[in-house]
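A single protein chain has been omitted from the complex, and every remaining protein chain is retained in its original position.
Let's turn to subunit A:
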Amino acid sequence: MAGPWWRQCRRWSTNVTSTGLFETLWQYSVRSVSVSASSLGRTSWSSWPGNEWRPSALPTQKKLHTVNLTSSITRHRSRLLDPTLQSCCCRTIHSDAKPKDPFTLAQKDLKSLYDDIRKELFVSKELKHLCDYYFDGKGKAIRPMIVVLMARALNIHSNRSGDLLPGQRAIAMISEMIHTASLVHDDVIDGSDKRRGKRTINEIWGERKAILAGDFILSAASMALARIGNITVVKVLSQVIEDLVRGEFMQLGSKETENERFKHYLEKTFKKTASLIANSCKAVSILVNSDPEVHEIAFQYGKNVGIAFQLVDDVLDFTSGASQLGKPCAADLKLGLATGPVLFACQQFPELHAMIMRRFTSKGDVDQAWQYVLQSDGVQQTTYLAQRYCQEAIRQISMLRPSAERDALIRLTEMVLTRDK
């Protein structure tokens, strides 16, 4: 069980008042998700009343400061995060050894991950081939990695020594399966022909079969989930499936005002990316610890890392060359999606508003929008926002008892920010 030391730590950390540029926006997103988390992961963003963030109302001085800070970080590719972060989060509970590389540390638990997933996909002939297609061992398996590290960190926190629980390992596997099933469907929705440097399933076998393959992977994931035998875990991860679809729906529409647009974007980002990570982390904590506050730490870490991960992804869509991400540049713009960098750029170039509303469909829109984004500080501001989410993730995970796995999760936030593909 969690000793009083970490409760104290938590109390202390909640007293830390952040005074950053994104104060209001930040408060909005952090608070509204903790509201939602208390109701079993169901978000209620739209009903959140305190959203008064006005980009134009931000004090200029603060803004300049941040931009400088952020761009310098970007320029030097510094491995250090915002210095305030280290002083505020890791002070009391810093372990001496240099944190191990998360990938190395998680490897022993992920060795047979893809083999095990392929065993779950119990079906014959061609459909088997389609379902196995992306479980070729070449994926980064970021989600399973976070899940196993979190599980081990939580086990140590809960005084449980030894190996992962079988259910925790199953959740690592299920997280990758749900993720892949949604990718297969997304590729049909977006009409993509490339994924991870391979041709997509819809490109090779056609849309009809691709949709069925996605449905099959989902049903196999759902069966594996049920076999864990814990109905609370089933509920937590079923919520993810609903969030993924709702997130996809949210991409269909554009919001009229800036304020609504940003809120919509962050909510969509939570549902499409962070919910899976957050709820998988929560699920592994439910299996080892009965304290809801511990579940909340796991959820919050996953949520914040997940949002940061997606924000960086959205930045890379503008900054990375076509070869690195395995897909063409400005793919989001071409799909009509306005992500963080565009929304920030819109503050400096109001011309973008009309383009966002027509989803970059007029001739030349994509190139023009691209130019505006690169001329603005949209990329830097989005990166800065990602850093803030990582800081919050670190603040959360630091409430756990020290362990190599916990430190690896802290280190991971840094890698999320500095990755270039």
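Here, a contact is a pair of C-beta atoms (placed from the backbone, for glycine too) under 8 Å apart; a residue touches a chain by one contact, two chains touch by 3 or more; residues count from 1.
One rule holds for everything that comes next: contacts and distances are computed from a predicted model.
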item: Protein name as given in UniProt for the chain not displayed, "DNA-directed RNA polymerase subunit beta", "UDP-N-acetylglucosamine transferase subunit ALG13", "Autophagy-related protein 101" or "Prenyl (decaprenyl) diphosphate synthase, subunit 2"; value: "Prenyl (decaprenyl) diphosphate synthase, subunit 2"
item: Option touching the unshown chain, where A:132, A:207 or A:291 are the choices; value: A:207
item: Touch criterion as defined above, residue of A:107, A:158 or A:230 at the omitted chain; value: A:230
item: Subunit A residues touching the omitted chain (full complex); value: 123, 126-127, 185, 188-189, 191, 206-209, 211-212, 215-216, 218-220, 222-223, 225-231, 234-235, 238-239, 241-242, 244-246, 248-249, 252-253
